[in-house]
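One structure is given here, and the rest of the page talks about it.
Missing here: one protein chain of the complex. Every other protein chain is in place.
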Amino acid sequence: MHLAVPLVIASALFAIGVYAVLARRNAVLVLMGVELMLNAVNLLLVAFDVYLRDTLHTGQALTLFVITIAAAEIGLGLAIVLAVFRGSATIDLDLLRTLADHDDGPDHDGPDHDAPDADEDHDTTIGRQAQRSGSPP
Amino acid sequence: MTGLDVVIGLLGLIAVGAALMVAVTRQLVHAALWLVVCLAAVAGCFLVLTAEFLAWVQVLIYVGAIVVILLFGLMLTRAPIGPVTDLSRPRRLLAGTVAVAVGAVIVTALLMAFGGATIDLSGAPQGDATTTGTVIFRAWVLPFEIISLLLLSALVGAIALSRASGDEVDS
Partner (left out) sequence: MTPALAAILVPALAALVGLTALGRSRRAAAVAVGGALVTFAVTAGTAIANVVDGVADSASYGLIPNGTAPMQVALRLDGLSATVAIMVAAVALAVQIYSVSYLGGDPRYPSYAALISLFTAAMMLVVHADDLIILLIGWEVMGICSYFLVAHHWELRDARRAGVKAFLVTRIGDIAFMFGIFGLGLGSGTFRISDLELLVGDDLMAGNTLTVVTLLLLAGVVGKSAQLPLQVWLPDAMAGPTPVSALIHAATMVAAGVFLVARLYDVFLAAPATLAVLAVIAAITMLGAALAALVQPDIKRVLAYSTISQLAYMLAALGVQAYEAGMFHLITHGAFKALLFLAAGALIHVVGTNLLPEMGGLRRIMPVTFVTMTIGLAALIGIPPFSGFFSKEAIFVGAEEAIHDGSAATAWVPWFVLVVAMITVTVTAAYATRLWLLAFFGTRSAPAQPHEVGWTMRGPLVVLATATVGLGVIGLRNDWFPAWLDRLTFTVEPAGITDLVPAEATLLAPGLVTSIASLVLAAIGAGLTYLSWRRTTADPARLLGRLEPVLDRGFGVDSLYDRIVVRPARRIAAATLVADRDVVGAAVTGSGTVSQRLGAAVRRSQDGDLQRYLTVLLAGTVLVIVAAWIAAGT
């Protein structure tokens, strides 16, 4: 078969993964985007391994390792997300602005100090959905 | 265009389509489920490419473990069930452009280099369990051990994170 087919598929998956990382507001969905990117890479690795008929099967071994690392990464990533959620009651990336640099100095933004505000936004979001869907959250 | 091309092409289409749904759907849990579809399709691709062992590993770990963890994460962070408005940020356009550009760059580079190549899938399967196991425990045994250490440290780290932030919130 043509090598081009898996290549194109992998590239498309990678691009979509990038979009998901850059455009999603929920942190968990961003992690899903990262998984998509990793899968694209895995596909590429396997395709080339088979194409080159590598005796050491470098591509497949690395793919295995990538899957393992992805698992470790998602475990830690979600631990972090949960920690952030506990601290700020939101994982909306638009609201998590602690890295911002302000003229009066750092640490003047971020939901840590604005916990009531964040809750407000969150509640508004939930409230809006509740109105939309009509079903209990 | 052989039959295998068609098969892998269809599987790829499914994967891409599912990935698109992951990226744009407004329902958070549906995104996780679409991710399952995508990952399964990729596993199918692996199968077509005669990397059987990897395909099953993919299903086991990715679909079985990782997606489950993601669902747990969604649940613990009180993701709303049902469509959420404004789930994607308003500046989608820029993100989309960058994504398309990145994809274009990668595909162009790859096709320019390997566009006309063909994979010869005749002969013994490249990725059956025997072959893969042999190669891992012979040539790749050191990285294997290191990876297991890495898993251990990730585990410890996740526990430490959970406990530390728990203490902070309590105090």
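Chains: A and B, in written order; residue numbering restarts at 1 for each.
One rule holds in what follows: a residue touches a chain if its C-beta (ideal position, glycine included) is under 8 Å from a C-beta of that chain, and two chains touch if they have at least 3 such contacts.
Here the structure is a predicted model, which means the values were calculated and not measured.
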* Structure fact -> Among listed residues A:L52, A:V66 or A:L93, the absent chain is touched only by A:L93
* Can you list where chain A touches the absent chain? -> 18, 21-23, 30, 93-94, 96-103, 109-110
* Asked: Which chain B residues would touch the chain omitted from the figure, given the whole complex?
  -> 89, 91, 94-95, 97-98, 101-102, 105
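As a convention for this text, only the chains that are shown with their structure count from here on.
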* To do: Could you grab the centroid distance between chain A and chain B? Build each centroid from C-alpha atoms only and quote it in angstrom.
  => 11
* **Contact footprint of chain A on chain B as seen in their complex** => 1-2, 4-5, 8-9, 12, 15-16, 19-20, 22-23, 28, 31-32, 35, 38-39, 42, 45-46, 49-51, 53-54, 57-58, 61-62, 65-66, 69-70, 72-74, 76-89, 91-92, 94-96, 98-100, 102-104, 106-107, 110-111, 114-121, 126-127, 131-132, 135-136, 139-140, 143-144, 147, 150-151, 154-155, 157-158, 161-162, 164-166, 168-169
* Taking the complex as given, what residues does chain A use to touch chain B? -> 1-20, 22-29, 31-33, 35-36, 39, 42-43, 46-47, 49-51, 53, 56-57, 60-61, 63-65, 67-76, 78-83, 85-87, 91, 94, 125-126, 128-129, 132-133, 135, 137
